[in-house]
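One protein chain is absent from this view; the other protein chains keep their places.
Naming follows writing order (A, B and C), and every chain is counted from residue 1.
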C-alpha cells in the first residue's frame, strides 16, 4: 500500500514519467492532466491511475537509476552506466565506509548510500556550499541521510577526516590534487575510482596515481545504447550519449619510493 | 594482515594476475616462479612479494569484478559491465530478497549476495545439477553462501517457492518461459532484469513480458572499451568485447487483462 | 577563382555553415548578416569573407560528405559513415555501371555518380515520382546528372532494365522483394549492398539472399563518434547517432539450386 512519504515513479512512458514524493494532500499536475494524491493512497505499486484527461500512469517502484536521474540537479550527474561499473571495480558492500568527492548533486551519493546501508557510511566532500546542501537534500528526500555525512571542505588542502576507508570515489575537475589524500585515507590494497571527461585530465590523473605508487591503474569507458522494441521491428535508438567520462581505477600499494627497484 | 582463508589478487599485470585463496601451507606456482603462502602471511594488502625468479606480485584486495571473472566456470558468465547496470535498473539493496535463474557459474550470484548481505537472500535456481553445485562452490569460496539458497529445479514448470521478492534476474536461454512465474514471485511494481544474446530471444522475451502485463519494457546494450595508458600515448585498446547480451528490464504491473482499455 | 555555378561551403563553424551555389547576382542571408555574391566572385577557395555583422565565413571546397548532407531532403538520407564502407565492400570505380534503389533524396546517388564518372552510369530507381524528381534535381545541382539515369518504376514487379552491372545498392523498406531482380542484373560474382534499419528486415533480407543463392552474406554496423578538440582538453562529443541502418553485403553466385549438395 502506497503511503505518504513513499517515492513513486509515475510512469506513462520513458519520455513522460515523474518521480513523485507522495504527500498527505494536494495533487500532481502534468500537461496531460492532474493526479490527486488521495487517489494514490491505498493503491499498490504496479497499479495505475488516470488523470482527468485520460492519461494513464503506472505507479512503479523507482529503481536506483530513477533516483539518480531525478535528483534536483545543480551539477552534471554521474550516469548509471558508469556507476554500475564503479561499484564492481571497487569494494562497496553493506557496512562499507567510503569517501566521495565531490558531492555534486548527490546522484552517486544515493547509490553508494543504498549499498552500504544500514551500518556503513558515505563521507561526501564538496567545497561549494550550495552543492553540498543540495546533495544532502536530495539524499534526505530518498531517506538515505542516515548513512551519509557531508563535509564542505577541500580535501586537496586539508585531507580527509577518515582513515581505513574501503573505497574512494573522485568526481572533481582536478582529481590529481586529491590522490595523496585518497591514498592516506584508503585501506591498503583497496581501490579508488575516478571520473574525468577529457584525455588531458586522464593523463594528469594517471600520472599522479603512479607518482603516489598506486598500482593496477586502468581506464575504461562505457557506452550504453538503447533499443526500440516496436511491433514493426527491433532496432537501436536513433541517438545516444557518446561520452560522459573516462573511468579510472587503481589500487593503493603500500610500497615506499625507497623500496622500488623496478 | 593477510591470513589463511583470505582471497588475494596476486597482481603482476592485467594479463598476469591470479585470485588466490590463502592457505595454511603450500605454495602457488606460476610460469614466472613460485610463491610460498608463508611469505604472504603477515603481509598487508598492498604489499608485494616476489617469486624466486624475480616476478613481483602485489597483494591486492579483489574487487567484485575480480570475483566474477575468476569463478570456476562451467558456463558463460554474466559480465561486470552488464551486471553494474542491472543493479541500478532493479531494486537491490542490503536486506533485499532476490531470485536468480540460472545459477550459471555463480558470477551474478556473487554480486547479488554481496549487496543483499547480511539479511537478504539470493534464491538461485538452476536445472542442471552440476552447474548448481559449481555455482554453490564458487559462492562458498567467497564466503557468501550464508545469504544464498540454491535450487535444482526448472521454475518454468514448478514456479518459484518465494513470493514478494524485490527483484528477479533471468539468465537462461528461454527466459520467456519464466515470465509468468517471475510475475507471481515479484512484488507489485518492482522490476525484473534479463539477459538474452540474440535478437530473436529479445523479441520473444519482450512479447512474453507484454502478454503478462509487465510495463516499462526496455532493452539496452553496454559496450566497455579499455584504454592503453602508455608513456608514449593514450589510446583505446586494440580489441574489445563486441557483444555479450541485450539487457531487458520491465516492471510488474498489477493490472488484469479485463481491466485494460488502452 | 570562384565563379557562378560553383558550389561553395560557407563555413563559420560546424554548426553554422552553408552549401551555396554561387550565382551571378544576389546575396546570401544568415542570422549573422548577409553576403553578396559579388563579394565572393574572384575570391579563391580558402579565402574568407565577412558579413556586415562581422561573421567570418571561409569559402571551402565542399566534400562529398557535405554534398550528401546538404541535399534537399524528402527522405531520410544514407549517411557518409555507411556510404564509405559500402564503396569498399562492393565494386565501384570510374566507368562502373551501378544500380541504386530507391533514389531517395539523391545523397547516395551523388556519391556513386562522383566515383563512376565520367564514363560509368548510375541507374537510379524510385517508385515515388516526387522523390525521383527531387533526387534528380539534387544531382543536377551538383553537375552530376550526366552519369545518372532516373527511373520511376518498381523493380520488384518489372525488374531492372540493365544487365551485367558492377554493383547494386538497395535502400528501400522491403529490399527482399528486389533480390531476384538484383541477381539477374548483377555480374556473376559481384556484390550487392543494402541498408535496413530493423533486425526483422535484416532477417528477411538475408533469408531472401540465401534463397537466391547469394553467398558471403554479411551484416555490419558503423558507429561514428566525433571528438571535441578544445584548448582545455580533448574528449568525445556528448551525443552521437546511435543507429542508422544495418549494412548488408553479398556476392552473386551462379550456382543453381539443383547443383547444391552442401
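Note that in this section a residue touches a chain if its C-beta (ideal position, glycine included) is under 8 Å from a C-beta of that chain, and two chains touch if they have at least 3 such contacts.
Because the structure is predicted, anything quoted here is derived from the model rather than measured.
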item: Contact residue for the chain not shown (choose from C:47, C:130 or C:238); value: C:47
item: Candidate in contact with the missing chain, chosen from C:19, C:35 or C:59; value: C:59
item: Hidden partner chain, residues of chain B it touches; value: 197-201, 225-226, 232-243
item: For chain C, residues in touch with the removed chain; value: 11, 14, 44-48, 56, 58-61, 63-65, 68, 80-81, 83-94, 111, 114-118, 187-191, 199, 202-203, 206, 215-227, 229, 234, 246, 251-255, 262
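The criterion applied here is as follows: only the chains that are shown with their structure count from here on.
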item: Distance between chain centroids, defined by C-alpha means - chain B, chain C (Å); value: 45
item: Chain A: positions in contact with at least two other chains; value: 199, 225-226, 234
